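After the structure tokens below, expect a handful of questions from me.
Omission of a single protein chain aside, the complex is shown with its protein chains in their original locations.
Moving on to chain A:
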Amino acid sequence: MDEKFDCIIVGAGIAGLAAAMILARNNMKFLLIEKGDFAGAKNVSGGVLWGTDLARLVPEYWKEKDGGWERFINHRRLTFMDEQSTFSLDFKSSHFDEPPYSGVVVLRSKFDRWLAEKVQEAIDESDYAMESFIATNIKVDEVLMEDNKAMGIRTGDEEFHTDSVIIAEGVNNLLSRQVGLQDDYVPADHMLTGIKEVIRFDQKVLEDRFQLDGLSGMSNEFVGYATDGVEGGGFLYTNRDTISLGLVAGIKDMREKEKSPHDILNHFKEHPVIRDTIKGGEVVEYSAHVVSSGDKRVMPRQLYKDGVLLCGEAANLLINAGKAIQGMDFALRSGIIGAETIIKAKEQGDFSSRTLQEYRQALDDSYVMKDINNFQDAVHMLHSPEMYRDIPNLVCDFGRTFFTIDNQPTQKSRKLFSASVKKHSSYWDLIKIGFKGAKSL
């Protein structure tokens, strides 16, 4: 094909699809390339798409009866876990019942495919209905560079030419490395393996067990015993007739502690509380994918160069600051900002880094980089042994003594707490963590 595109997007995940939607609406001529059989075919997440940005791509998506999302979140739970017990912070509110929802659970194989249909509709309505494409089953082997500026992509023997490339290839960012924005070898230090099972329940059992009404849903994160002493945490999200149950585990930590992710997942599932929670369910899929920790030290050295932008997890845009694991919403927003930058570049007829650096600027000014920058201390703290081992043990130990009624004189809570602290940590450590926590959150 001799024709030149305004933009080629590599990867039809959330970042790539968000970028494509904006490009289509602004009558740009683009090619969105996906290596899977369809958009979403190779994508895995926990996963909740947090925030309200989805409505920017698909306005009033909640009105569609069979939209690609699973459930909206009106119930949040953070659970500390030791060998026998769980102690949860639980928040449920009808405040979250009305759209725009502030988080929806998704299963990517279904969600991304649905979103891609919406993008195709936008293409069909654009000036380039016949010249913009979503192309699946194509693996991009190389971003073609000329004088250090991107000018196309190569797949097998075929080349496609373009003024700009948006790399939205996901966390295993081989093309980001090839264009020189990321090191060839990324060490395991700030990378985790996410592993999960999708477990199906009878609809009525699911609704009753998780207090669901209509399309309401719950998100539950776990720290402590869930990961068997390895850096990371567990999660449980409710889908329409399944749940997503899984965990993330630090790769370097697994290497050092000689742990297997699939064993850790079984360890988590055997916990008495989880065992009761998933009783009667049937596993319908097992999946795994690498995810970054949100530690800035793993981010590519820059997110743009002449003719190229990195969006989503290709740029390691992710954070877990204790409140929520945010990656897909960062992907969505960075895709939007990336596309807006490309549109501006076309207007100015300049796709060099002189224009494209505005992507970084806009991203820095957005909540994405603001949160990544502001919550680095929280990321470090959450990935420390105190947080995934000592604190959950302490909290559960306190819970056990506090809720024990044994017809003996009851001790004051303060004394019970003091005993739990001494057993699993120390007041000095707690003050340090409290100080760090207050500062970082």
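Heads up, the rule we're going with is that contacts are C-beta pairs under 8 Å (C-beta built on N, C-alpha and C of every residue); 3 or more make two chains touch, one makes a residue touch a chain; residues count from 1.
Keep this in mind: contacts and distances are computed from a predicted model.
Candidate names were "Ferredoxin like protein", "Exported protein", "Sugar ABC transporter permease" or "NADH:ubiquinone reductase (Na(+)-transporting) subunit D", and the UniProt protein name of the unshown chain is "Ferredoxin like protein".
Touch with the chain omitted from the figure is made, among A:Asn266, A:Gln348, A:Asn373 or A:Thr404, by A:Asn266. Within the set A:Lys4, A:Arg154 or A:Arg275, the residue that contacts the chain not displayed is A:Arg275. The omitted chain makes contact with just one of the residues A:Leu54, A:Ile73 or A:Val171: A:Val171. The chain omitted from view is touched by exactly one of A:Ile195, A:Met299 or A:Leu430, namely A:Ile195.
Panel shows chain A; residues 35-37, 40-45, 107-112, 137-139, 171-172, 174, 185-188, 191, 193, 195, 197-199, 242, 251-252, 254-255, 258-262, 266, 269-270, 275, 278-281, 283-290 of it touch the chain omitted from the view.
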